[in-house]
Every structure is written in structure tokens, then in C-alpha cells.
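One protein chain is absent from this view; the other protein chains keep their places.
And now, subunit A:
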């Protein structure tokens, strides 16, 4: 019994690698879903609105852990589709964070001044052109601070994938704790917190850089 310090670090690094990967993939997946359903919820096409709103309600209104259980344990029983724990984890986190992100996208698009829409109409832009050239460039800056929060939320939520047998950082920490002497518990859990914190710092830094970039292209200052 017992583990060395090097073994602790090794195992935590392995876990962190899985966590980073899952967080990045599901943040990108979530962003795609957020734009698709945020824009969809404002569409003139009723089924697109209905689909977007239903998706947002369902995934905001149920527990992420239960969503992961459904994807990993219930889908195989229900429709005979087996997906890997990695796929289930990324899909579950994407769907969940995408539902929150959709509300951010919708709110930011609606915050653009009505006069911009009137000018776009007077110049005879199509709805698609108005969205791409006027609404999105102006509102993306407003989405960045809440997106940053969601990305960090997503990093921390990713620890739930340990419960569908993925060996992420939280899983490794728990595994180490079971194998180690009780006296090492503080070291293991302390390092685990530190690992999450450093990853969050890097994520916040990256979001800040994105924010700066979009500040330039939007012609609008971000409200803090």
C-alpha cells in the first residue's frame, strides 16, 4: 500500500490530460450548439425556434450527471447504441453547456440596437447577411464574459465524467486517495485543487485574449 510523490504527480498529470481534452472538446462542441440554437431561437422559421427552445429547456432543466448516465447507460438499453465513455462525456458536457450558451447568444443578439436592424433592412440586406455582417460582429463581444464563465464552469463540471468510468483528474485523485495512506490525503487533494485552479487560470487568460480580439472587430466596448 501507499504511493510515492512521483506516482501521485504522474497519475494526476494523466488525469489532467484527460480533463483538458474533454473540456476543450466539449467547450468547442458547446459553442457550436450555443450559436446554432441561440440563432435558431430567434429564427422566423417556427420549427427552428421550437427545436432550439425545447433543447435549451431540457438540458438546462435536468441534472448533468443524470444526462451523462442517460448517454452512457440508458442509450444502449433504449436503442442499442453503445458509445465510449469519452464520447458520452464530451457529448453530455457539450449538450449541457450549449444549452446555457444558447441563452447567452440569444441575449447578446437581442441587445443589438433596433436601429441597426432597421438600417440593415433599409439597405436591403437579407436576414442571413444581417446576421453575419451586422448582428454577430456587434454582439460577439457581449458574449465573451459569460462564455468565459461557462468555459470555467465546464472545466469543473467535467469532473462528473469520472462517474461514467473516465479516468479524468477527479477520478485519478479519488483512485490515489483509495490507494494511499490516509496521511497523503491532504497532499493528493491539495494538488488536485491546484491542478484545477491552474487550468482555470489558463482558460481565463485565453478567454481574455479572445475578448481583446473581438473588442477590436466589434467597434463596441465590453461592459464590465
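Simple rule for what comes next: a contact is a pair of C-beta atoms (placed from the backbone, for glycine too) under 8 Å apart; a residue touches a chain by one contact, two chains touch by 3 or more; residues count from 1.
In this text, contacts and distances are computed from a predicted model.
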Report summary line: By UniProt, of "Aspartyl/glutamyl-tRNA(Asn/Gln) amidotransferase subunit B", "Ectoine/hydroxyectoine ABC transporter ATP-binding protein", "Actinorhodin polyketide synthase acyl carrier protein" or "Sarcosine oxidase", the chain left out is "Ectoine/hydroxyectoine ABC transporter ATP-binding protein"
Report summary line: Among the options A:19, A:138 or A:192, the absent chain makes contact with A:138
Query - Chain not shown: contacting residue from A:13, A:119 or A:194 - result: A:119
Requested in this report: Extract the touching residues of subunit A with respect to the undisplayed chain.
Outcome: 113, 115-116, 118-119, 121-126, 129, 133-134, 137-138, 217-220
